[in-house]
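Presented below is the structure to which this report refers.
With one protein chain removed, the remaining protein chains of the complex are shown where they sit.
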Amino acid sequence: MEKTRYQQGVDIIKEYTLTDNEEIGTHMDIVATFKDLAPDLESYIVEFAFGDIYSREGLTKQQQTMVTISSLVTLGTEPQLELHINTGLTIGLTPKEIVGTIVHLIPYTGFPRVLNALKIVKKVFAQRDVKVNE
Amino acid sequence: MEKTRYQQGVDIIKEYTLTDNEEIGTHMDIVATFKDLAPDLESYIVEFAFGDIYSREGLTKQQQTMVTISSLVTLGTEPQLELHINTGLTIGLTPKEIVGTIVHLIPYTGFPRVLNALKIVKKVFAQRDVKVNE
Amino acid sequence: MEKTRYQQGVDIIKEYTLTDNEEIGTHMDIVATFKDLAPDLESYIVEFAFGDIYSREGLTKQQQTMVTISSLVTLGTEPQLELHINTGLTIGLTPKEIVGTIVHLIPYTGFPRVLNALKIVKKVFAQRDVKVNE
Amino acid sequence: MEKTRYQQGVDIIKEYTLTDNEEIGTHMDIVATFKDLAPDLESYIVEFAFGDIYSREGLTKQQQTMVTISSLVTLGTEPQLELHINTGLTIGLTPKEIVGTIVHLIPYTGFPRVLNALKIVKKVFAQRDVKVNE
Amino acid sequence: MEKTRYQQGVDIIKEYTLTDNEEIGTHMDIVATFKDLAPDLESYIVEFAFGDIYSREGLTKQQQTMVTISSLVTLGTEPQLELHINTGLTIGLTPKEIVGTIVHLIPYTGFPRVLNALKIVKKVFAQRDVKVNE
Partner (left out) sequence: MEKTRYQQGVDIIKEYTLTDNEEIGTHMDIVATFKDLAPDLESYIVEFAFGDIYSREGLTKQQQTMVTISSLVTLGTEPQLELHINTGLTIGLTPKEIVGTIVHLIPYTGFPRVLNALKIVKKVFAQRDVKVNE
């Protein structure tokens, strides 16, 4: 039996965000936060963003997260950047690849966005006790 | 003997942009275009962007270009996007990976930037006679 | 029998874009354009953007389009702005409301984005033979 | 006797921002904050933004605020978004219309800006004891 | 007798844009273009932007235009950038200062916006037969 889009989305979210550290939020927490404001938001995040987009063939999980981080650095939306730096570590981007992704963006987005992003990397790496040379 | 930053940059630019198709511009053409306005621009592009940033360890050429494309889609700067979609094909991103990178950005940058980027992909793929299923 | 998300989306797109003027593109043309690059894009536009988001209760069609136009002016993504100014006229925003929406944005996005948007309004109004005082 | 632009602006600001809750800031507070830095800022906000732009015919107060909120979500400028979500409630946008405006923007600005905006909605609704189903 | 804001604005616009070259547009042309869509736009551009903002004490005309160009490069709004590069030459920024302003932005906005801006500089300098070493 084929999985529903919802189940597909939930499974992917788990894969991307499950850690032993309870302090680290997941996309399901976001969904829960806004349940009273817009209950359908759950469907858009779980079914569309994860069940559809993250389920596409063609990119590996590591590539998907690298692409996501690149866009979030460029947008400057920091809460999401924090979430996806965490996601990156969870699905196996090396600390070096995460830092490398962000530093590579200097010529395209300029230093300010990159430095603000690295501040978040520093926070997440400290929280997860990760070093860049690992 | 160690290569100079300039030589390092030129070598990388060649690797990223050398094709048999003379219609496809390279970063050296850009440098030439602005030589009269700002002769030092050559050094910033060749030595800094390529000699320094693209020479960093940690990301593969394919990853660097994926990251670049993600940022350019988010910024909406189309001439550079065209250049780096070309670059992507030249250094071995598959057409599927290029399209996958851009489609993956829908949840982060929205449809308008993604659709405008895909228009450019279509143009470049036609120019280079590339199909997405290759 | 309940409509599928796809049918729901197609019906809404028709409502928003059906005109007698064949020169005016619709969202189905966009979907067709990119079918070879990313066949699933159709589902994201038809099922998610229209079948889900535009089907939400709470805003009228006129309000939805006003909100869309405001965001597109702020982003500066002109092809989509042209499409949705057309959409606005089709679903019954008055020319005065469309211009009013854009002029209202001066204090928030500044003159450049507003003037570039009004240039597109001028083009669309001329194409559809619409005057602002109607 | 015709009102001056200043008086016109002050009247509109009152209409948009007068609440019984003294914790909720108004545009006049902003003007006061910056009086020492740039005393003429008062004239630009009161006379231009409100006396001119908000006095235009063509959009209702509800429409003006919906358009404003859409642009501020897209820009990601959160202090102003908070002010205008408050304004929206004061001039009679329903909670559902405010949430609906922001959720409608997902396809145009992506999830990050929308989720950051909904966090502010949650804060303002709590502060004013407003529920989305009212 | 004190000048009206309108007269003040018109005088400043003349000062910034009057050249012998009829091909070069001025802000009054923009105002004329949109007269049918929004007749009050004239007042916002002439009275507010020029009559108020450009009449402020504290910055020289050269500084005002440098600041304007910096913002337009960062926004990437090209028609306005073209207009204000012209304005810059007219009120006495040297070609070197204009190019210097734009190149200085590389670390802040990245190369793409800077290169797109220099393309416009090249066009304007050619049109006005200006060389960067003058």
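Chains here go by letter, A, B, C, D and E, matching the order in which they are written, and residues are numbered from 1 within each.
To be clear about the criterion, contacts are C-beta pairs under 8 Å (C-beta built on N, C-alpha and C of every residue); 3 or more make two chains touch, one makes a residue touch a chain.
Since we're looking at a predicted model, the values are computed, not measured.
A.B. asks: By the document's own contact criterion, which visible chains does the hidden chain reach in the full complex?
C.D. replies: A, B, C, D, E
A.B. asks: Among E:I12, E:I30 or E:A49, which one touches the chain that has been omitted from the display?
C.D. replies: E:A49
A.B. asks: May I ask which residue of D:V10, D:I45, D:V114 or D:V132 touches the chain that does not appear here?
C.D. replies: Of the listed residues, the one touching the omitted chain is D:I45.
A.B. asks: Mind pulling the chain B residues that touch the left-out chain?
C.D. replies: 40, 43-44, 48, 52-53, 56
A.B. asks: Quickly run down the residues of chain E that touch the omitted chain.
C.D. replies: 48-49, 53-54, 56-59, 63-64, 66-68, 70-75, 80, 96-97, 99-101, 103-109
A.B. asks: Touching the hidden chain in the full complex, which residues of chain D are there? Just list them.
C.D. replies: Considering the whole complex, chain D reaches the absent chain at 30, 33-34, 36-38, 40-41, 44-45, 49, 72, 75-77, 79-80.
Simple rule for what comes next: only the chains that are shown with their structure count from here on.
A.B. asks: Could the interface between the copies chain A and chain E be described as same, meaning over half of its residue numbers are common to both, or is it different?
C.D. replies: Same: when the shared numbers are divided by all numbers used, the fraction is over half.
A.B. asks: Among A-E, A-C or C-D, which chain pair copies the contacts of B-D, with over half of them the same by residue number?
C.D. replies: A-E
A.B. asks: What whole-number Å value describes the gap between the mean CA coordinates of chain B and chain E?
C.D. replies: The separation of the two C-alpha centroids amounts to 31 Å.
A.B. asks: What are the residue numbers in chain C that touch two or more other chains?
C.D. replies: Those would be 40, 44, 48-49, 53, 56, 72, 75-76, 80, 99, 103, 106.
A.B. asks: Thinking of each chain as a vertex joined to the chains it touches, would you call that graph a line, ring, star, complete, or other?
C.D. replies: Shape = complete; every chain linked to every other.
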